[in-house]
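The complex appears here without one of its protein chains, the remainder shown in place.
Moving on, here comes subunit A:
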Amino acid sequence: MINKKVVNVTSALEGVTDNMTLMLGGFGLSGIPENAIAELVKRNVKGLTCISNNAGVDDFGLGLLLQAKQIKKMISSYVGENDEFERQMLSGELDVELIPQGTLAERCRAAQAGFPAIYTPAGYGTEVAEGKETREFDGKMYVLEYAFKADFAFVKAWKGDEAGNLIFKGTARNFNPNMCGAAKITVAEVEELVPAGALDPNQIHIPGIFVQRIFQGEAYEKRIEQRTVRQRH
């Protein structure tokens, strides 16, 4: 067994420096690497390019890095729900690249899988495709989109073992599996870290080969963005 366990979040983020490109898993606030984000704030690294579907809310998730002005550029598909983000974007402090959600996922997956680029129909004929190579296949037009190149991927899983194997829960899975192995170093944080052999190999979502460092997060707030309930009759 190749042991991927690191003692804490501080060692997990060793080597993260200014001006790096980071991938961060999560959809809204669900399945975000809460502990890694808190540590990035603590390390106060600046000039970051962050690839993440959303940008958090004002006081949680990637919003914390925005508040501290650590992000130079965001690559996301949807960035509503965040006033500070909007302010920085409109004032020109923050560079923003909005891309289709499926394209975001597939550019991660391409990096993970060793494809330099992919063709997607998404965005053809829109401003997203401006300046990009297009090609016709079977009478339909596609846009060439390149695999991401990132220094670190920070992902969050439900359970993991010391070999780096990961199991996700519910829709907290989202982009996390697609970002594993898509950067030079993948750091996984889990709610529960168990010894190798404790997880059923049949149930592993992401094999440890895609993960370089794993640690158990100290605490998870798991904030809910839109609490919606129905009444009991």
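Keep in mind that, in the parts below, a contact is a pair of C-beta atoms (placed from the backbone, for glycine too) under 8 Å apart; a residue touches a chain by one contact, two chains touch by 3 or more; residues count from 1.
In this section, contacts and distances are computed from a predicted model.
Report the protein name recorded by UniProt for the chain absent from the figure; options are "NADH-quinone oxidoreductase subunit H", "3-oxoacid CoA-transferase subunit B", "ABC transporter ATP-binding protein" or "Fe-S cluster assembly protein SufD".
"3-oxoacid CoA-transferase subunit B"
Where the complex has a chain not shown, which of A:T21, A:Q70 or A:N174 is the residue touching it?
A:N174
Out of A:M1, A:L98, A:A117 or A:A198, which residue would touch the omitted chain in the full complex?
Per the contact definition at the top, the residue touching the missing chain is A:L98.
If the missing chain were put back, which residues of subunit A would it touch?
27-31, 53, 76-81, 86, 89, 96, 98, 100-106, 108-109, 120-128, 158, 168-178, 205, 222-232
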